[in-house]
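Heads up, one of the protein chains got dropped from this complex, but the rest are sitting where they should.
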Amino acid sequence: MVEQQYILLRGREIENIHELDVYTDNGGYEGLKKAIGMDKGAVIDEVKASGLRGRGGAGFPTGVKWSFIPQNEPIKYVTVNADESETGTFKDREIMETNPHQLIEGSLICAYAIGAAAVYIYIRGEYLDVADVLEKAIDDATEAGFAGDNIMGSDFSCPVYVHLGAGAYICGEESALLNSLEGKLGQPRVRPPFPAQKGGGLYSEPTVVNNVETLANVPFIMTEGADAYKAIGTEQSAGTKIFCVSGNVKNPGNYELPFGTTFRELLYDFAGGPKDGREFKALLPSGGSGPIVPLNDEVLDCKMSYEHTGAIDTIIGSASLIVMDDTVDVTWVASKVTKFFHHESCGKCTPCREGTYWLDRVLDRIMAGTATEADINRIDNVAQNMQGLTLCALGEFAANPIIHTIKNFREDFLQHVDGGTELEAAGD
Amino acid sequence: MVTPVQESTKLVTINIDGTEYSVPEGGNLVDMAKWFAGNDIPVFCYHPKMEPVGMCRMCVVELGSVSRDRATGDVQYNEDGTPVIRWFPKLQTACTQTVTDGMYIKTDTEKVDAGRESVLEFLLTSHPLDCPICDKGGECPLQNLTMDHGNGVSRMYYEDKMHLDKHYPLGDLIWLDRERCIQCARCIRFQDEIVGDDVLAFHERGRRLQIITNSDPGFDTYFSGNTTDICPVGALTTGDFRFGARPWELTEVPSISPWDAAGENISLSTRIDRDFGGKTMIKRVMPRQNEHVNEIWISDKTRFGHHFTRSDNRLQSALVNGSERSWDDALATVADALKGSDGDVAAIAGGMASNEDAWELAQLMQGIGGERLGTWSPTHTGADLVAQVGLPNGSNLSNLGKGDAVLIIASDLEEEVPMWRLRLKQAQDRGAYLVVANSRLTKMEDFATDTWAIDNRDVEGSAVEYAPGQAVEAMQNLDDSIAKRLSEAENLVIVAGAEGLTLDGHRALVQLVANFLIDSGHAGKENSGLLVPLPGANAMGLHYLGYTPEATQDIMMNPPKVLITLDADVSDDPFASEWLSKVDTIINLTMFADDSLSGNVIQLPVQSFAERDGTFTNGERRVQRFYTAQGPMGEALPAWKAIANVRQILGQGRAKLSAAAVMLDITKNVEAFDGMRYKALGRVERQFPDVGGEDKYYGGTAYQNKGGVGLQIPLMGGAKKADVKAPVAVHSSSDEIVIVPTTRLYNRDAKFAPTLLVQPRVATPFAMLSPSDAENLGIQDGDSIEISFGDNSVVVRADVTNHVSSGAIYLPRQLSEDATPLVPTTGTVVKTSAAVAS
Partner (left out) sequence: MAVIGNEKYTKRIEKHLSKYPDKRSAVMPLLYIAQEEYGWVTEDALREVAELCEMDATQVKSIAGFYTMYRERPSGKHWVYVCTDLACALEGGDTLYENILEELGLDHHHDTTEDGVFSVEHVMCLGACDRAPMLQCNYRFSDEENGEYRDLRTEAGEIDMERVNKILDYWRGRERYE
C-alpha cells in the first residue's frame, strides 16, 4: 500500500514545526543556505531538473518559469499565490498554518534565484488566522536573519510581506492577483506581456507567481537534490501532492501522497470510502472548475497525475477532490457550482460576465421545475459558446460544470424538466 | 497627412484572409487591418485612441504565425512550397495584438462568425430593447453590429433580464443608463488615460459591474461630453441633447469652435425645428476629426456653448443711440460718422471676428485713413513671435513623447485652452518631460508634480514656483537642470501665457521664450516651438491682418474720435467708461447690444459663427473653415458684409457677395494667406486612426471630416533673438495689493451665460489669496470681500488657499456682474461681511 510521505505536511510528524527553532532543528533554512552558496542559474537548473510542476492548477514546470525572468532587469519580484479559493481546496492553508517557514524558505530560494527585490504573499482575506501565523513566522525569520537584509550574512537581501485579499476568487488568477496587489481592481490582464516579462509583472517588473504548495517543495529539492525529488511520483509528475478530499466520504482531509497513486487508493484507503450504506456516484477531481466524472471503476483505477487523468476526460488541477455519493442530484451540483462562478466572475469580459448570469438564471428555473428540456440544451450550448472566447480561464471553468454534468448525468437533469413551460424569449 | 507610416517606420508583412500587406511594425492589428486592408474587424471596447483591454471579445479572429525551426530560425515550408502556419487553437482578440512579421489572420471563417455572433448574443442578453427611444438609435455600434453579425433571435427569456437604473446622473452634464451599459470601460479609460482625472470607475463585479463616480465634485471635467461620443451604446447621454432628436433627422455641418486658440473642429448637428421658428437650428455639437488640431475630442465648453447663437438677447436689428433702425439708415449714419472723422478712426476686433470680417474692417480703415487696428482683449501679445518661432508646418502635438519636453509658463492652460492641455498632458503620458511654472497651483502643475507610473510608463515633470508677476524673472533664472533638460530635448514646445503679466511683461516673456528656442536650436524645428494662449478663436488671423494688442493699448491711452468695435466687448474693461468718454462715436458690430455704452452709439447686429461661412486662424496658424449651419437671428448680417456695405457707400468698391470671395481677396493681398482659397481649405484627407469612415463601430457619426482639415500658414523665416526689456512690474504700496486677473473657462460672459445647463457650475465670484496675506488683511476663508481698483470695485468671496503665492490676490475675470481688471493692477481689499458658518 502507498504511504503518506510528508515533504510538505511535516507538521503531522514533527510537533510545532511552525516554530522557527523547531524548524531549524529539523533542517530548516538549510536549503536556502545551500542555494545562496550556489550560482543563481544552478539553483534554477536544479529546480528544472527536479521536474517540479506548479501546484496552482496548470502544472507549469516551475524551473522553466523561473528561467523566463530576464536576469538583467534591475527589479524583479516573487509573488506567492496563497489565494486558495477553488471550491474544495484547503491544502495551502494547512501548509501555511502548520509549516509556514517552509513556504518562506521556498519563496526566498526563488527570490535568490531570480534576484527578486521582495516577496509578496497574497493570501485570501478569509485566512486571517493563517495570515497571523505567517506574519509571526516572517518576523521570527527576519529577526534570525533568514529574511530581510543580508540574509545569513550574505549580500542577498529580500523582505517578505503578507498582503491580505478581501474575498474574490478571481484574485487567484495570477494577473488579477497582480492587479489586486497593486491596488487596482482584481481583474485579469491582457497577455502578453506575461508576468515573467518586463511590463507584465508586479508594478510592470518581471515577476514569478507560484502557488504555496509549489514553493514549499523547493527546500526539499535544494537539500535532497533534484534526483531524490524526481524519484518520487510518475514520469511527468514528480514529487508528492497534497490531495484535498471533501464531500461524501468517511474521512475528508488532506493527504500527501506521491503522484501516481490511484483514485481508489486515495478514496478508499485514506479517505475511508463512502459513508455506510451509500455508494460513490460522481467526482469533481479539481474543485468546481474541472470536469466532473462518474465515480466508476475506470476512474477509480486511474492514476492521479498530470499525464493520466486525460484518459478519463478530466484534469487533476489543484487536486481538490469533491466526492458525491448516490444521494446527490447532479443538477443541484451544477447549480451550486454555477452560482459560485456567477458570484465570482470579475465582469471584465463579455462571455463570462453575461454567460454566468444567464446560466445561473436558467438553472434556477430548472431547479424550480419550471424549465423544459430545451432549456437544458440551451445552457449546454451557451456554455459551449463561452468556451474559447473568454479573457481568462475562469470563463472556461464556468462552462465546465454545465457541459460535463449534462454530458455525464443528463438523466438527473431530465428529472427536473417534466411539466416545465417554454417562456417567451426577449426580442422575439 | 496623418498616417501610420512615418519615414523611419519599419514595415513588416502580415497576411489577412490570404492577402499580404506591408504594414508598420508594432501597429495595432485592428488599426492596421482597417487602414491597409479595409477590413473592418468589429470592436466595442477597443478604441484607437486608448490602450487595448480585450474586454468585449468582439474582435476575435483566427491568429497564426509562420512556423520557424526552433534551432535555426528558418521558415518551415509545406510540400507545396507554402510556409507552415501555426494557428492558435482558440480565437484571439485582434485588438490586443501588435503586428509582427509573418502574422497570419483570418477574419472570414465560420469560426470567427460564430465567435462574433456569440459575443453579440451575450451582450444582448441583458441589453434593454429600447432602441426606438434611445438617443443612440441609428448611430449605435451595438445596433449596427447586431445587424451585421448577430443571429437575429434572442434565446434569453425576458423575465431573466437584469433590471437596473435607467436615469443615473453622473454629474450635471452626463446621464447614465445602467441597463444599456455594456461594460466596455471606454468612459473610464477616457477619463483616466486621455484626461488624467480618474473620476469614473467600475463598482461591484460580474454581471453587476457598473459605472460610478464618487468624486467630489462628481463627473465634472471639461471633457466629459467626449464619453458620450465614444460610448458604443446609448448608455451615456448629455443633458444637452438627451431626447433632443433622432440621429437620422440631423444634418451635419462642419464648423470650428469659436471659443479659443485651439480651433477645435466640430460638426454642428442641425435640424429644422419648431423650437426655432421652423428655421434650421443646432441640436448638438459633435467633434469632427482633425488629427492636427483636436484629434476627435472637444471641450465641454465647445460642446455645450452653442446656445448663445439662438439667445433671445441677441441683437436682432440695428440700433442708433438706442433706437431700432433699418440697415440702410444705420449704415448711412455710420458712413456719415466716418466721413466726419477726419481719419481719426480706430478699430478693435475681438474673439469671434473671422478673417473675412477682419479683412473687410482693415480695408475700410485703410480707405478712410484710420491706422490703428487693435485686438481684444489686450491681455496677451506675441502673435508676431508665434509667426516666427511657432511650431512649423507639419508639426503635431501628437508627435511629442519620449525625449521631448514641454514648458508651460504663466498660463492656466486647462482654463485657457483646454484642448492644448489635453494634448500636452498626453504628450507627457507618452514620455515627454513636463515643466509647469506659475505663481499658483494649476491643473497642469498637478500633472507635473504628482507624477505616477501610468500603465507601465514613467511620467515625468517638474514644477517651478515664482512670486506673483515674476514669470520673466523665473524664465531668466530657470533652474540649470531644468533648463538643460529643456534645451537638450529632441523637441521642445513652450506655452507662454500672460497670467500675472502686463502686456509689456508678456512681450518680455514671449521674447525671452523665443530667445530660448533660438538658443537651444528648437526654433523652426518640426514639432518644436512657441504657443501662446491668445484670447479668442482668431487672434493669429488678426495678427496677419494687421491687428495688435499694442494698438489697443494705444487706443485706450489716446482714444480716437470714432471707434469701431467688432465683436469686442470693451466694457469688460472696468476702466472703459473713462477712455470711451473721449470717443465721439462708437460703431459696435456685435451679437449682443452693449447697454453700458453712452454717447453716440451705433450698434449693428452681426451673425455668430453658426449662421454664416467664414474662417478662423488658430493658435497654430491653421486657417480653418466653418460653414453656415443655422438660420439667421433677426436681421443680423455677417460682419464682413455689413462692413463691405459701408465700404460701398463710402465708394470703396462693390461689396463682395460671399465669404469665399472675400477670402480670395485676402489670398491675393496678404502673403500669409497665399493659396488659402476656400476650396483648398475645404480639402479633406484620410486620417489615421480612421474613425470617421463608413465603419459601424466607432460611434458618433459626426467624426468624419467633410469640411476640410485647413491649411497652416508657414513660419516666417529668419527669427532673430532680441534684447528683452525688463518689464515694469506692478508693485503695490503698503496699503495696496497686486490684483492678478485669471481666466475661467466657465464664466458669465454674455456669450456663455445662455448655456443654462452649465451655469450651475460657473463659480460664484471669488478671489484667491494666501493664508498669510489673508491674515495680514484680517480676512478668513469664505468672507465676503470688496476689492477696489481705481474708481471701481467688486464684491467676491475670499478663497484663502495655499495654492497661491503671497503678494497678490487672484481675481478671475468674467465671474461677477461688475467688470474686473483685464491686466494686473493694484487695489485694496476690505472685508465686508464674515463667512456664514456652514
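Note that the chains take the letters A and B in the order they are written out, and that residue 1 is the start of every chain.
The rule we apply is simple: contacts are C-beta pairs under 8 Å (C-beta built on N, C-alpha and C of every residue); 3 or more make two chains touch, one makes a residue touch a chain.
Everything quoted here is computed from the prediction, not taken from an experiment.
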Tell me which of A:T234, A:N248 or A:T390 is the one touching the absent chain. A:N248
Can you say which of B:E25, B:D113, B:D148 or B:D198 touches the chain missing from this structure? B:D198
Considering the whole complex, which of A:D129, A:D313 or A:D326 touches the chain not shown? A:D129
Touch rule applied to subunit A and the missing chain gives residues 84-90, 92-93, 124-129, 161, 163-169, 180-186, 203, 244-248, 252-254, 284, 288, 322, 324, 328, 333, 336-337, 340, 343-344, 346
Where subunit B meets the left-out chain, the residues are 197-205, 212-216, 450, 452-453
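Rule of thumb we're sticking to: only the chains that are shown with their structure count from here on.
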In the complex, subunit B residues that touch subunit A: 52-58, 60, 90-91, 93, 96, 114-115, 118-119, 121-126, 129, 153-162, 182-183, 201-202, 204-209, 453, 456
What does subunit A use to touch subunit B in their complex? 168, 170, 185, 190, 199, 203-204, 342-351, 353-358, 361-362, 378, 382, 385-386, 388-391, 423-428
